[in-house]
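Missing here is one protein chain; the remaining ones are kept as they sit in the complex.
Naming follows writing order (A and B), and every chain is counted from residue 1.
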Amino acid sequence: MSAEVKPESVSLGPLGPAGAPGPEPLCVLGTGDLGRSLGQRLLRAGYRVVYGSRRPGSCGPLPEGAQVMSHAAAAQAARLVFVCIHRENYAFLEALAPELKGKVLVDVSNNLKKNLHPEANAEYLQRLVPGAHVVKAFNTLSAWTLQTGPSDANRQVHLCGDSAEAKDAVADVAAKLGFGAVDRGAVSAARELEDVPLQLFPQWRLPLRLAAGLTAFFFLYLLLRDVVSKYTSEGKDVSFRIMVSLANKVFPIVSLIMLSLCYLPGVMAAFLQLHRGTKYKRFPEWLDRWMLCRKQLGLLALGFASLHVLYTLIIPIRYYVRFRLSAITVSEIRENRTAAFDTTMAWRTDSYYAVGILGFGLYLLLGITSLPSVSNALSWREFSFIQSKLGFLTLLLCTFHTYLYGWDKFLRASSYRWYTPPGYMLCLLPPSAVLALKLLLLLPCVDRSLARIRQGRERARPREDAEKALLT
Amino acid sequence: MSAEVKPESVSLGPLGPAGAPGPEPLCVLGTGDLGRSLGQRLLRAGYRVVYGSRRPGSCGPLPEGAQVMSHAAAAQAARLVFVCIHRENYAFLEALAPELKGKVLVDVSNNLKKNLHPEANAEYLQRLVPGAHVVKAFNTLSAWTLQTGPSDANRQVHLCGDSAEAKDAVADVAAKLGFGAVDRGAVSAARELEDVPLQLFPQWRLPLRLAAGLTAFFFLYLLLRDVVSKYTSEGKDVSFRIMVSLANKVFPIVSLIMLSLCYLPGVMAAFLQLHRGTKYKRFPEWLDRWMLCRKQLGLLALGFASLHVLYTLIIPIRYYVRFRLSAITVSEIRENRTAAFDTTMAWRTDSYYAVGILGFGLYLLLGITSLPSVSNALSWREFSFIQSKLGFLTLLLCTFHTYLYGWDKFLRASSYRWYTPPGYMLCLLPPSAVLALKLLLLLPCVDRSLARIRQGRERARPREDAEKALLT
Partner (left out) sequence: MSAEVKPESVSLGPLGPAGAPGPEPLCVLGTGDLGRSLGQRLLRAGYRVVYGSRRPGSCGPLPEGAQVMSHAAAAQAARLVFVCIHRENYAFLEALAPELKGKVLVDVSNNLKKNLHPEANAEYLQRLVPGAHVVKAFNTLSAWTLQTGPSDANRQVHLCGDSAEAKDAVADVAAKLGFGAVDRGAVSAARELEDVPLQLFPQWRLPLRLAAGLTAFFFLYLLLRDVVSKYTSEGKDVSFRIMVSLANKVFPIVSLIMLSLCYLPGVMAAFLQLHRGTKYKRFPEWLDRWMLCRKQLGLLALGFASLHVLYTLIIPIRYYVRFRLSAITVSEIRENRTAAFDTTMAWRTDSYYAVGILGFGLYLLLGITSLPSVSNALSWREFSFIQSKLGFLTLLLCTFHTYLYGWDKFLRASSYRWYTPPGYMLCLLPPSAVLALKLLLLLPCVDRSLARIRQGRERARPREDAEKALLT
């Protein structure tokens, strides 16, 4: 794959604006599909494009207006060179090193899997052609976007590279194609960029699995307890309750458990720090991982809570409910009873709804502040005020909502059909535990020693730090 | 309009901090309203400001603390020159070329209409003064924001220009005034920036018109069919149904049709590619335009779906509904009937609601991921998983919801009053067609040949590309 030095230019198509001496040409190495799409797009944006090909004479149809030359000649013709070749074939670029010296080499490649190679493609390229300024760019775009311009998912080109000027040059091309440019630092960030197109919600896996598991468990539990048991003991078929009534029990249960799982690791971390008496030891691996997926846990919990709200709001238009209400009225008249208004009942149910609504309102607020543009606009003090302080308040309200729902049923034996507690009683355990532990942490003496341990972390206590700094 | 070379400085107001020799001065050419507002703001931010005016002695009230000189003198006094003159009057700047050489010229101008001139104002300015570094900036701000500082709609200054250093200098001024700076590339991007302040939701026009047309059509259709027909045939005035019942039929119908119109072009594109056997031919113009407004179609569809949800949830508090439910109970008692509980009915209606809620939940998810900050945080694989895979699931659920609503009414002759089908039957046609076509595309053999055609686009098949690249 020796580079042919003698330039042999093969001009394609009419010598239109692209062939004209006007704008500075860009070089595309590689005439595969990717190279062709990219070249076409560059041509349409008004650039002159020269292709570098091993056999300039026989490389198939290229976009109209482009020139094709040998690799070496093409590389020499432009200051900016797009490498549209797969990593497996980079080796021959080593021979082009002299021609590529001082040039900007744009690595747009991706891999099939993560960790296929010990170093990122761009780093490998930089090693092969040390004299060039390698910039990793465009690889996070979909091929479709590369061909047609910005789409909703891809309005930014992420760049990295060691030379600021080279990055500027690539950013300018990106801007011409309609993209914003985001500088991601030195070429060492290439690995991260190369992993982007391969990922499919990696941080959501664990929380999603947890949610699915909890949903399945409670669905089965309640199916057995509420539907099957009714059938076996009373012979009554209430299977129609599955679609709404059962679901509307499962959703709030899963939501509350997941919400408490958001706040459990923070409390555990605090106790661990109290026990160790230092913050300088790292948390165990599992705790770290748990803490890193709290956002996803919380958002899924919010999703389940929203379903609960919608399922609750359609209750009165359900056929079953209308039927039952009418039946109650009818039987009241036929049996000539007069129901007495129960003020306690009115207070209790209204409080139950009111607390639930306020809890859901705060829940939504947590969700809104976790939108990237909103959390970016907050200082970390503001963010943690909402997520931590108001978050615990949300947990408190939602737990209270569930207790109000249970009311005195906790003490009635009839609640424990088949010796099993109803679902909502089970789901009260985790939040109650989290709230109790949090309460412990808020005791003045505990709070003080925790604060002392975390001192180093808190910028708010610089006086002491200052003294330490002075002592060094 | 010859430039006066001899500088004749006229200092205005007391020689306060701005008049002091301290900070480097900025020059504002033009003493119209815009120039005055901008100068005032710069002065308040701590800059020294010199105005360039044709008649420095008689140019009316200028902000306190500014100096005023001849055009040439002012241009000479500062490294950064704001051009606050209208494009029509740029010509005289050609004569200032020597004084402006090497200076940063900031073009803040806008035009009254798109495409008034063959080249962008900034490009024209650059052509007039080739020795200067023209930067297009600040023109996307409202005049109000320019005068008072960042507002919610304008927190970023969009810049473009050929010199990175010049852009940095302007970005620094922007930062002093409280704005973030977004680099939009070379001066050739100026045209795009100059079009920004003129646009009023251009991509929303077509979808909005479509929505309005569909709404009007179905409103009339249902008005005739449900209200007028009732009046003419039975003499019953049910006009009160217009406000809620009728609206709540129109909204879901329009929503479902528009949702299916989101997914129709993708399917059509696939069949077109299958038919042509290649992906290298461009789609017809109308298909391209349709595909580009799918986001707006989808968001409008979501809006209509949300209205449908709210209109449905208030059903039980409506006077009419309460009246009717009470009347049913009353007549049941008076006629001594006992309604039997219909388990199928319970299953059907509950399923109908449950499927609707789940569909709406996914709908919302599509909406959330189309928020710019959220879609920016997703890789394109993630974005297209949600928008395409979950989008079709949404369409499926919403269509199924509507079929469940119809249930056995499709087969009953009485549904077809006046020989017209009810609205929801009409609106089932587009989604059913889209889903059927999509199903066809998912057949293994079709799927495979489509994949082969799209190969070039898909990065996921680099092995073959690599081989092609090697052959070149």
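Things worth noting here:
By definition in this document, a contact is a pair of C-beta atoms (placed from the backbone, for glycine too) under 8 Å apart; a residue touches a chain by one contact, two chains touch by 3 or more.
Here the structure is a predicted model, which means the values were calculated and not measured.
The chain that is not drawn here is touched, among residues B:175, B:436 or B:451, by B:175.
Considering B:101, B:127, B:289 or B:322, the position touching the chain not shown turns out to be B:322 (whole complex).
Among A:215, A:229 or A:375, the one in contact with the hidden chain is A:375. Summary of contacts with the chain left out: across B:76, B:140, B:273 or B:349, the touching residue is B:140. The chain not shown here touches subunit A at positions 160, 164, 182-186, 188-189, 295, 309, 312-313, 315-316, 325, 328-329, 332-333, 338-339, 341-343, 345-347, 349-351, 353-354, 357-358, 360-361, 364, 370-385, 387, 455-460, 462-463, 465-466, 468-472. Although one chain is not displayed, its contacts with subunit B can still be listed: residues 30-37, 46, 53-55, 59-60, 84-86, 88-89, 109-110, 112, 140-145, 147, 151-156, 165, 168, 171-172, 174-176, 180-181, 196-201, 237, 239-241, 243-244, 247, 303, 306-307, 310-311, 313-314, 316-320, 322-323, 326-327, 329-330, 333-334, 371-374, 376.
To be clear about the criterion, only the chains that are shown with their structure count from here on.
For this pair, subunit A with subunit B, the centres built from the Cα atoms lie 23 Å apart.
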